[in-house]
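Presented below is the structure to which this report refers.
This part shows subunit A:
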Amino acid sequence: MTDSLLSIRGLSVEFKTELGLVRALSEVSFEVPRNSVTAVVGESGSGKSVTSNAILRLLPDTAQSSGEIELNPQDGEPVIITSLDERDPQMQNLRGGLVSMVFQEPMTALSPVHRIGDQVAEAVLCHRDVSPDVAWAEAAAMLEQVGLADAESKMRMFPFEFSGGMRQRVVIAMALICHPQLLICDEPTTALDVTIQAEILVLIKSLQRKLNNSVLFITHDLGVVAQIADRVVVMYNGQVMEIGSVRQVLKNPQHPYTMHLLSSMPGAATDFREKNKNWSDGAAIGAGTFLVEADAGRKIREFRELSP
Partner candidate 1 sequence: MRNYLARRLLGMIPTLAVISVLVFIIIQLPEGDIVTSTLDRLSATGVDLSDDRIQNLRAQYNLDQPLPIQYLGWIGNFITGDMGFSYLFARPVNELVWERIGYTLLITVCALIFTWVMALPIGIYSAVRQYSIADYSFTTIGLIGLATPNFLIALVLMYLGYSWFGLSFGGLFSPEYLNAPWSWERFTDMLSHLWIPVVVIGTSGMAITMRLMRANLLDELKKPYVTTARAKGVPPLKLLLKYPVRIAINPFISTIGLLLPALISGEAIVGVVLNLPTTGPLLVQALIAQDMYLAGSLIMLLSMLTVVGMLLSDLLLAWVDPRIRYERT
Partner candidate 2 sequence: MSRLFQKRLADKLHPGDSIVSLAFLASLAIQPANGAELEVPDAWLKPAQTASQLGITSFSQSAYLDNRDLPPVEERLPDDPIVIVPLDSIGTYGGVANITHEDRGMFIPPEGIFTIAPDHKTILPNLAESYAYNEDGRELTITLRRGLKWSDSHPLTTEDILFSINDLQLNKNFMPVTLPDFIGLEVIAIDDRTFVFNFPSPEPFYINYMAQSPEYFLMPKHYFREFHPDYADEEVIAERMEELGFSDWSAFMTTSMQRRLFPDLVNHPTTSAYKIESLTPGLYSYERNPYFHKVDTNGQQLPYIDAIEAQDVREPEIAVAKASTGQLDFAGVRLPTQDIPLLKLGERTSGIKVNVWNRLHGSDLSIQANMNFADEQKRTLFADVRFRRALSMAINRNEMNDIIYFGRGTPRQVTVVPGSDYFEPEFATAWAQYDTDAAEALLDEIGLHDVDGDGVRELSDGSPLTLTVEYVDTETPKQISMELVVSYWNAVGLDVRQRLIDRELQYSRAISGELEMTVWHADRTTDVLFPINPDFWVPRKLAASLAMWSEWSRWYLTDGNLGEEPPPEIRQLQLWADELATTMDRDRRIEVGKLILAANAENVWTIGTVGLAPQPVVTSNRLKNVVESGLWGWDIRYTMPYHPATWFFDQ
C-alpha cells in the first residue's frame, strides 16, 4: 500500500444497452499521490470521464462497475468508495467534501434558475452545519479567491448573465469551497477559448499549491498536460496504456499509442481547428451520460480501422 490519496485498482465499467454490454473501462488501475496534479490523458471515449465519474459514483444506473476505488484522506479512515451505498451519509460527505469535481461544460453545469451565491453557498451548507449567512460569506470569499471581482454583487446574479470563463470560475469555487483533498477536473478548459483557458489552468494550479490538495486532471490535450501535471496516465479504449511522470512520458513514451498520440499533436502549441473538433467530441462525452456507450462503440470501430 503506497500512501497515495486515491488508488484505483482493477476498475472495470460496462454499460447495459439494447445492443448488449458495452465495456467502457477494463482493469484500470492507477494512483493519485497527495499534493500533486495527476493528469489522465487520452482521446474522447478512452474512458477518462468514465473513470472520473466512477470516483464520485456519478455513473448512470445502467453502468455496472467492478474493481476498487480507495480514498485515503489525511487524518481519516481510508474509504473504499466502490463499496459505499448511494444513500450512505459517508457518500454525501465524500461528494463535494473530500472529493469534488469541476465539469467541462460551465454553460450547463450551473442551474439556470438559482442565484450564483445560493449555488455556491449550498455546497457549504451541505457539508458543514453553519448558518446561511456564514455560508454566504464563505462563498463570497471563495469567489474572490477564484478571481471574481466584487463577488458580493455578482452572487446575486444568475448564471446566464455570466461569461463562460466566469461560470467556470464559479464552478471551481463551488468545488473548492469545502477544501476537498481531491479535486477532479474533467476537461475544465475545453469549452473555453484559449486565453480564458490559460487563466483557468493557472488558477487551478495556483489554488492547488495554496490549498495543497491533489488534482486529478482529465484532458485530451497533451499541451495542457505539459503545462499543469506532475504525473500522467495515458488511457485509450478503456485501458491504461502508460503511467509515469510528465517528463518521462512526454520525452520518451514507451507505448506505441502514446507515440501515436504525441505525433498527432504539433508541438505543445494548441491548434484551433484541433480545439473545435475536440470541443464537439468533448461535449458528447461530458453531457453524454446517455451517449457514452454508443460513442464508445463508434470510437472502438474507428480504432479497428486505423490499427491493423
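Please note the rule applied: a contact is a pair of C-beta atoms (placed from the backbone, for glycine too) under 8 Å apart; a residue touches a chain by one contact, two chains touch by 3 or more; residues count from 1.
Per the selection procedure, all candidates are chains of the complex that A comes from, given by their letters.
This structure is a prediction, so every number in the text was calculated from the model and none was measured.
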Which one touches subunit A in this complex, out of 1 or 2?
1
The answer for subunit A against candidate 1 in the complex is residues 53, 56, 58, 86-87, 92-97, 100-101, 103, 105, 108-114, 122-123, 126-127, 158, 160-161, 171, 174-175, 286-287, 289-290
